[in-house]
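Here we show just some of the chains, and they stay where they sit in the whole.
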């Protein structure tokens, strides 16, 4: 109740403040808005409701450090005294951006990139840069094994002489499948003149666009997109903190973080009480602002990569994983039989230090005995699921050795037969799901929904398949 | 903040208004309520909270056209000066309704139908009438091919002499399975006397009831039910605009619109920010009232029918699809090998005009380059998924031709063997899911959840099946 009253009073204060000091728009942005509030009213309206429209950089800098929403410490001088509008982002660093074009007298670029955002958010930008997310394009596309899997998922199949023959996927399919999340490479292919409501205009032609994937390769040479999570043009911190945002790419059976979260106790608390939490406050304080972790609270502190490709393993040292090679020379973080490619992965000491960091979060609400056993269970499950993947691999190796299927020994694809698909599901769907279920204590998902039940059942079907081929 | 204050003041104004002008109930409705607030308090309470209880038709008509919630333009005279209560709907047009019965001195009918609602909402009723939805019963039940699929899904199977033998489903199963959504045929079968808390009473006996399917055949000869989406007895516009309502029938793998929406950017914005939107305002303005489309924003403008039966194809000309015949004489909108039955489908010009209409919505928030490539991807995916369905069809045709399975050539069911089930899943689950995922940019669903991965894997399993049968 006190909270309500103080909120009420805050609202009235905020009102007078807002009325008094709504920042003025830059001259260029005024020009943008004058047309675009007619042409793309939804964008302008989103932006109008955003903090960017209501607070200047110079005001944002003055806030006490812990409450600051920008990570620069100095005011920007005169250019920091206006709202952060269209032009402030879309005309920044015009020479860096390959997609800059002449637009009604302004040098506008289409893709606002992390390098643009870094003007006011340099720390966030640099954290992101070191994160697996910003490397998501290359980590998939530049790894020949993973790229072959992409081709297998997105490519078409025709029946020729009673055999299935695969074709490479086209760029449009790639862009709306794997690379929707991983990010496309956006390139300027030329320019085109279009009739618009305001007459003929020239626009750049981009390939790989539209896209907002976390690892997008941008025409200014930067990687990623802040708008993946801070959706344009509200750029809301609230949205990035809510699990629905993560679910765009982390719900399906390959990385079912959101699906597991929703059946976990934490997810239950969020679903039941989250409507009363404050998702916008900075800093974001457990207990005061929110009552249970969302994805954004914990992510990326783990010493384990539980997303097994093919096996779960210690986290990679570098966020760029495309350079990893195992002893067999394959671009995989483990051997095909599970042994980790240690040179490219964090050592036990670093793992322990990350675990300690993770545990510190848990200890806000849980006793040490609780937390220790939680992690002991997770590590037990990492071992168990790796063992179940190894059993699947052994069945596959037998299929290859006996000629029941064709793979590595035959120099053929390891992904394009039904027994190989089952092997992939063993780790990509079932072992991964079981591990996510363990890590986030979402038991329901890891038992019958997509976890242990299917790990076991799949092994039996794999073995049946081989036996029937050899009969 | 301004919005908050104006809302606050609106609330106070609304209060005095409400107190002053709560409309009086009709004499008959007063009589209904006097018993039913004891007998079915939930219904009365729902209705009390509804707009029908708080606004008279004559008030509703006076509102400026754009804000009007009824589509008649003239007041109803004296009968329009009371609340829209029980009797106003349940005793309307008593002679038209086959289910009208004597009830405490009133001629009451059980099913309020679109023809009743048309008293005040004639435009909505007539739009609905031209929609696939209102034809959902006949489009399924009167099409021999689709009806055979229903029988296969709902019917029981017994093991006789080591073979599975199917039985036709009973009406109760049909009513709670396919026809829960498609709508049953509700017929008066007789009457029955029941003991009630208020003495013995006579009621009609209805078959196909209860049901609220969108294509319900009503005892007054009309089709459909407004309450499918505007749930009784609140009849809320808010509910019909929220995606949860659509999810009642559009979540499963056959028409996974809701499942795709939740992992799309639009769905993410709704899930994260929708709590702050105004779902009740008329008109419903992008930017002001809501920040991203829900299902109700776009549906039914498309030039393509992406729900493939068996292949995606241009939208049917008539909402009644049961009369469509392909060249082979089958009641399908394409040949079994994918060529569209052009005589029954909209032509390219109409497709383009519908696409233009769809695009106009997108252009509120997206640039033309963005929108054009979005549709180019969708059309690419329509082709790609049709090709993957064709490959599945070719495998099935081979199974039939070689006698590995029995289907068209043998004059037997095309749905009752496991290879035929896999073929169905190829288009009904996997190709459809991939297309919905493309249309709504919900990549996660179309990659591993239920889309491309399974399209490819299914072909391999289908081919394995045929090969093993022929071994």
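For clarity, chains are labelled A and B in written order, and residue numbers in each chain start from 1.
Keep this in mind: a residue touches a chain if its C-beta (ideal position, glycine included) is under 8 Å from a C-beta of that chain, and two chains touch if they have at least 3 such contacts.
Please read these numbers as outputs of a predicted model, since none were measured by experiment.
**Q** List the number of copies present in the full complex, noting that all chains share one sequence and 2 are shown.
**A** Full complex: 3 copies of the single sequence.
Convention: only the chains that are shown with their structure count from here on.
**Q** Would you kindly tell me how far, in whole Å, the mean C-alpha position of chain B lies from that of chain A?
**A** Result: the chain centres lie 34 Å from each other.
**Q** Report the residues of chain B in contact with chain A in the complex, numbered from low to high.
**A** 1-2, 4-5, 262-265, 267-269, 271-273, 275, 286-288, 291, 363-370, 373-374, 376-377, 380-381, 384, 387-388, 391, 394-395, 398, 437-438, 441-449, 451-453, 456-457, 459-461, 463-464, 467-468
**Q** Using the touch rule from the top, collect the residues of chain A that touch chain B in their complex.
**A** 11, 14-15, 18-19, 39-46, 49, 110, 152-159, 162-164, 170, 172-173, 175-178, 180-181, 194, 196, 203, 205-206, 209-210, 212, 231, 234, 236, 238-239, 242, 244-245, 247-254, 275, 416-418, 421, 428-429, 465, 468
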